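The complex is shown incomplete by one protein chain, all other protein chains being positioned as in the whole.
Each chain carries a letter (A, B, C and D) given by its place in the written order, and its residues are counted from 1.
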Amino acid sequence: MSLEILLAIAYGGAFLTYFSGKISQGLRDGAAVLLSLGTVLIVSSFYNVPAASVLYEGFLGLSLVLRMNSLAWFFAIAIVSFNALCVIYSLAYMKDRNEKDYYYFMLLLINAAMLTIVLSGDLVTFFIAWEIMSWATFLLISYNRNGALQAGIKYIVLSLIGSMCMLIGILSVYTSFNTLNISELSGQLTTASAGYKLFLLIIFSITFGIKNAVMPLHTWLPDAYTESPTPFSAVLSGMLTRMGVYGFLVILFGIVGIKSVLTLGSGFISYTKTMAWLGAITIVIPTFIAMLQNDAKKLLAWHGIGQGGYMILGIAFGTSLGMAGGIFHTLNHAIYIVLLFLSVGAVEYSTSGIRDLNSLGGLFKKMPIAFLGGFLGISGLIGVPLTNGFVSKWLIYKTLILENAPFLAFAALLGTWGTILSVYKFLHNLYLGQIPEKHKNIKKTPLAMQVPIVILSFAIILFGIMPGLPLKVINSINVAFGFSPLDVNLWGVVSEAGTLNMLNIFTALIVFGAIVWGIFRISRPATLTDQYDNYAAGAAIPKDKYHYTVEYYAPFYRMVKPFLKDIFDLLYQKVARANDFLCDNIRKIYTGYVGNYVMYIVFFMAFLIFIQLKWSVF
Amino acid sequence: MNIVALIVSPLIALITGLFFLGLSRKISARIHWRYGPPVYQPFIDVMRAFSQKSITHGNFFDFGIILSLTGTIVLVLFLPIGGLWALNTGGLIMFLYLMLLGPFGIALSGAAAANPNSSIGISRNFLLALAYEVPLLLILLAVMTDYNTISLVEIVEKQAATGMAISSWRLVIPGIAYFLILPAILGLRPFEITGAVQEIASGPIAEFGGKHMAFYTLQHALQTFVGIALFVDIFLGGGTLFGLLNSLAGTVWVDILEIFIFLLKMVLVLFIGLFVNAVYPRFRIEQAMQYLWKWPTLIAFVGLVIVAIIN
Amino acid sequence: MRELELYYGPQHLGMVGNFSITLQVEGDRIVKASANPGYLHRGFEKLMEQRTWMQNFPLVCRINVVEPDHMELIYAMGVEKLAGIEVPERGKYVRSIYCEMARVASHLFGAWAYANMLGFDTVAHWAMYHRDLLLDMFEELTGARVYHIYLRPGGVRRDFPDGFTDRLVETLHKIGGKVPDYNATFFENSLFRKRAECVGIVNREEALRMGAVGHTLKATGMAYDIRKIEPYDAYDQIDFDIHTREKGDAYSRLLAIRDEMIESVHMIFKLIDKMPAQGEVCTKTPNPFKWTIPAGDAYVRCESSRGELGLYMVSDGGSKPYRVHFNTPSYNHGLTVLEKALEGESISDVGNIMISLYVVAPEIDR
Amino acid sequence: MVSLKEKLLSDFEGLKIDDREADRLFIDTQKEAVLSLLSYLKKAGYNHLAMVSCTDWIDEGKFELVYIVNAYLSGDQVFGKKEKKCIVIRTKISRQSARFMTVMEIFENAEPYEREMHEMFGIDFEGHPRLTPLMLERDYKIPPFRKDFDTLNYVNNTFGKIPSIEQRKEGLK
Partner (left out) sequence: MDRNQISKWLKNPGKMAHKYSFHVVYFCTGCGIIEIPPSITTRWDAERFGIIPVATPRQANLFLITGYVSTKTLKAIIRTYEQMPEPKYTVAFGSCPINGGMYYDSYNTITSLDKYIPVDGYIAGCMPRPEAVFIGVTHLWKLIDMDKADGYKRYREDYVHYRANQEQLYGQMDWPPLFPVEKKEQANL
C-alpha cells in the first residue's frame, strides 16, 4: 500500500464522514470509527517499511514528496491511534450536541493533516499540511462559540505568527539552496555559515515553540484546551501540540544536523543551552500555575505546557539517551494526558457539564472506570514507578545529571514535585472525598467512553513495565539520526551507568504487595461504612458540607500568589494589550472579520516575499 | 547476597524502625522528667491495632494503605544497609520517586475516607514535602554530581574508599543542609504539621483504625528508618568505619559488623534530632515552608554551586 | 463552590473543656466561627435555688473546674453581703493567700493547655508538674486536690496548719526557680513567638466594645483589675502591680498571664509577711439548716484568674437563695470575643487563640 | 457637684433609686426607659455591661430583668471620677407575654445573655439577630429556669422512665 492511498483514505474519509452525516447519524458514526480504525491498520502495516513517493510533480516547480521512516512512523501511529480512540469516545460524548457532522469532519481532517505533516518529505507539503491543521484546529476550538471563539482567535493569531516565520524560513532556504526536500537539505546545510544556521533555527524555533507552547509563547494553550470539546482537547494536547516537537526533531536533527547545532555558541550561551533553559522554565512555572487552577481542564492544560518542557529538555542535549527520553516522553505524555482529558470528559458528561474542581467530589464509587483512568493518568503524569511517565522522565533526568547540568535537573525534578501537588488536588477534588447529595444518582459512563479509557490505562502500565517496546522503535529513530543506539531490552535500559530494570521493581512491588495484601486479608476483616459515618468531633456529618476542596493548598497560594501573579499578569496584560492594539488597528483598516486578519498577514507575507525576491536579504 | 538482602533488609528496617519509634518516645519522656513507656511499646501498639476490628471506606481506602506500605518496603530494598542491599536499579532518582509512594498511598487512603481533616492533613503533608524536597533535591544532585553517578550503591562504595562524605569539604555543606531538613523528613516536632492532633485531629490518619492503623504505624516506622538511613548512607559512609574493618575483609563478620555500625550511626543521628525536637513547638505550615526555603535551600544551593563549578 | 464546616470539639484533642466551635472554612482560613456551648450545662443556678445557703458550696465550686476557689469566694462574698457578715482580719489574709495560690495553679494549667496546643510537650509536662506541687499544698490545707470547699460565709473553714506557710513558700520558690527555664524554652522561644505573635488580635477598642475583661483587657494596655478597683479581702492591705501589654495578640495575653502569675507569687509572700499572727479566721454563723437571710439583692465581684467574676444574688428572706446568677469571664470571652477573634485566622490557630483567651467551658455553661 | 443620683432623677421620670451601698446604685425603672437609661449611662462612662440577668417573681406574675453596668476603670485612673462603680438597673415585664427589646445596639456583648434568657426563661428579645438555642438541645415544655419548672419531677419523668437494658430484655420475654 502506498502513502498516497493512506492520505487519500484519511482525507477522503473526512469528507465521506461529513456527507454521510447528511444521510444518517449512525452511518456517519460508523464511517468515522471504521475509517479511523482503518488508518490505524494501514499505518501499522508500515512498521519497519521505509517508503517514499512523489505526490505531485511540479508544484510551482517543486515536487511534493512523501516518505515514511522510523520517526514518521512513530508519530503517525501515535496520531492515528489517539485519533481513533477519541473518535470512539466522541460517539458517546457528543451524543447530545449539535453540528456533529462538522465536528467529525474537522476531527478527521485534522488527523489527516497531522498525518501529512509527519509523512511529508519536503517543506512545501509540510507547510501546506501545517496550515490545514492550524485552520481546522481553529475552527474546532471555536466549536463551543462564545468564550471558545476568543480562545480560537488567540490560537489562530499566534499560529499565524508561527506560520509566517516558517514561511520566511522556507523561502530563505529555497533561495539559498534551491530545494526544499528535507533529505537533500540535510546534506547541503552543513556547508552553510553558522549565522545562517542560527537564523534558520531561531525562525523555526518560534514556529515550533508556539505550537509546542514553550514558555514565552504559550499563551494560546490554556484557553484553547479548556474551551474546545473535551475529546478534541485530548487530541489537541496529545498529538497536535506535539507536532512542535516533531518540527524540532526535523529541523534540529533532520535538516540542520545535531553536530552543527551543538557547535552554535559556546560556554554559557549556546543554542542548545538556551533551548534547554527555556524547557526548564517551561517545566517549572506552568506546573506551579497549574496548582492555582480550579477548572479541571485548565489544570491539565497548564500541565500540558509543563510536560512539553521535558521533551524540549530531552532533545536539547543531543545525546542518544536524551533523544530517547524526549521522544519517549512525547508518546507517554500523549497517553496520559489524553487519558486524563477523557476521564474529565466522563465526569463532565455524567454531571452535565461540571468540571469545577471546587464543586465536585467523591465520584470514585459512582464512576470507577473514569476514576481508574484519572488515577493511572496522574500516576503517569507524576511518573510513579511502573507507569510509563517514570521511564521517560528517568531517561531525561539521567541525561541531565550525566551531562553535568544539575541545575536543569533540579528544575525538572522540582517540576515533578510541583506536579504531584496539583494532580493530587485534581484527583482528590474530582473523585475522592465526600460525594454531594445531588451526584448520588448520576449517569453511568457509557461503554464508548469506557473502552478508550481502559485501553489507555492498559498502555500506561504496559509501557511502564515494558518500556522496551517503544524504546526499540525509538532506538531505530536514534540510529536514523546518526546516534549510537541505546542498549535496551524489554524491561528497560541495560548497560548504562545506573541501569534501569523495571522488571526488578515490578517483581519486588508485586511480591511485597502480595505479602502485604495477604497480611491485610488474614487479619480481622474490616467493616464497610458509609461516608456519613465519619469522624466529626462527635457530631453528625453535615451533608454536602464536609469536603475540603476550596483552595486546597491555601498556605501555598498565599505565599506564591504575589510572585506568580505579578510576573504573569504583567506578561499576559502586555500580550493582550499588544493584541488589542494590533487588532484595533486592523479594525480601523478593515471591517473586523476574522478573515481580514489573515488578509493582512497574507499581504505582509507578500511584502516579505517581494523583499526577498528583490534583494534576497534572508 | 541479593536474595538474603531481599528478606533480611525489610525485616531489619521494620524492627529498627519500630524500635526507633519506641526509643524516641522514651527519650522525649526523659526530657519531660517522666519514666516513659517501654522501648518495645510500638510493637505492642501494632499488635493491639491488628487485633482490632477496623472500619473501611471501600476498596480504595484499603488499596492506599497497602500501596503505601508496599512502596516503603520496596524503598528499603534500595537502601544499602551496611553492605546489604537487594536492588540497585534506577539509582537515586528511582529512590526519590519511590519515596513518594508512601505518602502518596496514605494520601489516597486518607482522601478516600472522605474526611476533611484528612484532606487538610494531606494538603499540609504535600506542601511540607514540596518544601523539603527543594533542598533535598539540591543536596542529592550535589552528591550525584560530585560522584558523577546516580547509583546509591556506588556512592556508598566510593565513600568506603575515601571515608565519610561529610569529611570532604565539598560535601560538608550539603551534609549540613540535609541535617537541617532531617526533622522535616522524619516529621519531627517543629515540622510535625501533617498529623497535628491539636489542630486537625491527626490529619490523614483520622479515619484509620485497627489494621489500617497498624499498617500506618509500620509504614511510619519504615519511613523513619529510611529518612535517617539515607543520611547515613550518603554522608556518613554507610556501614564503613574509616577502614577499620579492612583487616576482617572477606569474612561474614564484616557484613554483620557493618550492619551494626550502620545502625549505631543511625541511633546517633536520631538522638541529636530528638534533642532538637523536644524544645520546639510546631510550625504553622507556611512558616515551615518559609524556613525550609530559606536556610536549608540556601545552604544546599551553595553546596551545589560549589560542586558544579569544581566538576 | 462547596462550603466546608469543620467541627472543633467536643471530641477533639485541641479542645480543652467540653465546648464546640463550628468553623466555616475556606482554604485554611476561617470565614465564620460560631461557638456552641452547653455541653456541660447542668442548670446550676436552678439547682442552687433548691438547696440551702450552705449546701450550695459543693455545687458552686464545680462551676469552674480549673479554678474552683474563686467561685467559692464569690459565693461567700455574696452571702456575706446579703447577710451582713464581716470577715475577721486574719480570715481575710488566709482567703487572699488561698485565692492567689489558686490563681497560680490556674495559670500553670493555662500554660499546660497553651503549650499542649502548640505541640510543646516538654513545657506542658513541666507546667503540669508544678501545678501538682501546688495542688499538694491545697491538699494539705483543705484535704482535697481539686474541689476544696475551704471558704465559708464569714471566713474560712480552718486555720493554716503549723508550718504551712513555710512549706508554701518553699514550694513557690521551687516553682519560681524554674521561671528562667520557662522563659528560655517557652515564652522567649523564637518559634513560639512566631506562632503566637500577631495571632487572634483583639485591640483595645474591640475589647471594650465586646466587654472583655481580665488578661484579654490587660493585653491591650488596660489595667482593669477588680483587686485594685474594688478591693476585697486583704488586697487593699498590700501593694501590687497590674502588668499590662500593648499589642493585644495571643502572645501578649500569654505574657500578661505570666506576669500576673509571678506577681501573684510575690503577693503571697507579702500577704504572709503582713498576716496577723493570731486571730479568728471565721465569724460565727447560725445553724446552716435554720439559717435565713433577709430579703434583698446584691451584686458582688472579684478578680478570678480569667478576669472579673460577678454574682448577682437575690434572697426572698428564706432559707434558700431565690435567684443566683454568675457573671463568669469566659462567658464573654468564649461567646463573643472568641467568635470575633477567630474570623480570618488560620485553622491551625483555633486552639491557640482559644486558650490565649482562656475560655473555660464549664464556666460558660454553668 | 451634682451626684449621679440627682442627675438621673432630674433627667428621667419614675426612677426609684437606692444608694444604700457605697459603690452600688440600684435603679428600679419602667421598662420603656431601660434603653434610654442604658445609653445615657454609657455616655456617662459606664461602658461595660457586666451582665444581663432575670428573676422570676412568680407570685407577682412578673419577670424582673436586671442589667448591671459598670465603668471600665483602669487601675491607674482616678477613681473619684466615677462615684458609683456598679449600677444595677431593674425593670419588670409581664410574665404572660414575655417580650422585651434587645440592648445589643448599645452593648454588643448582651447577645449571649439575651440568648440565654430567651432559652431559660422564654423571653423574646425583639431585634435580636439569632435567638437560636444556646445551651440546651432538648425541648422543655416550660423553660427550665422559670419557678414553676420542677426539676426533680422532670428528671423522674424523663430519665427515670428510661428502663435499664436488663429491664428491656425482661420486657421482651
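In this text, a contact is a pair of C-beta atoms (placed from the backbone, for glycine too) under 8 Å apart; a residue touches a chain by one contact, two chains touch by 3 or more.
Note that the coordinates shown come from a computational prediction; the quantities given were computed from them, not determined experimentally.
Note that the undisplayed chain, when the full complex is considered, contacts A, B, C, D.
Only one residue from C:2, C:41 or C:209 touches the chain missing from this view: C:41. Residue B:208 is the one among B:78, B:208, B:235 or B:280 that touches the chain not shown.
From the set C:31, C:128 or C:223, the residue in touch with the chain omitted from the display is C:128, counting the whole complex.
Looking at chain C, the residues touching the absent chain are 9-13, 15-18, 38-43, 46-47, 50, 58-59, 62, 65-66, 109, 112, 124-126, 128-129, 131-132, 135, 145-147, 361-362, 365.
Mapped onto chain D, contacts with the missing chain fall at residues 135-138, 140, 144, 149, 151-152, 154-155, 158-165, 167-169, 171-172. Residues 530, 532-533, 535, 537-540 are the ones on chain A that touch the missing chain.
One rule holds for everything that comes next: only the chains that are shown with their structure count from here on.
Counting C-beta pairs in contact across B-C and across A-C shows that the higher total falls to B-C.
Chain B and chain D have Cα centroids lying 60 Å from one another. For the pair chain A and chain D, the distance between C-alpha centroids works out to 71 Å. Shared interface positions of chain A, defined as residues touching 2 or more other chains, are 537, 546-548, 552, 554-555.
In chain C, the residues that touch at least two other chains are 4, 12, 25, 28, 346.
Here chain C touches chain D in the complex through residues 37-38, 41, 43, 45-47, 50, 208-211, 213, 217, 222-225, 228-230, 242, 297, 299, 301, 308, 310, 312, 314, 322-323, 325, 327, 331-332, 335-336, 365, going by the rule given at the top. Here chain B touches chain A in the complex through residues 6, 10, 50-58, 60, 62, 65-67, 69-71, 73-74, 77, 86-87, 89-91, 93-94, 96-98, 100-101, 104, 107-108, 111-117, 119-120, 122-124, 126-127, 129-130, 133-134, 137-138, 141-142, 144-145, 148-151, 201, 206-207, 210-212, 214-215, 284-286, 289-290, 304, 307-308, 311, going by the rule given at the top. Chain C contributes residues 4, 6, 12-14, 25, 28, 115-122, 125-126, 129, 185, 189, 191-192, 194-195, 346-351 to its touches with chain B in the complex.
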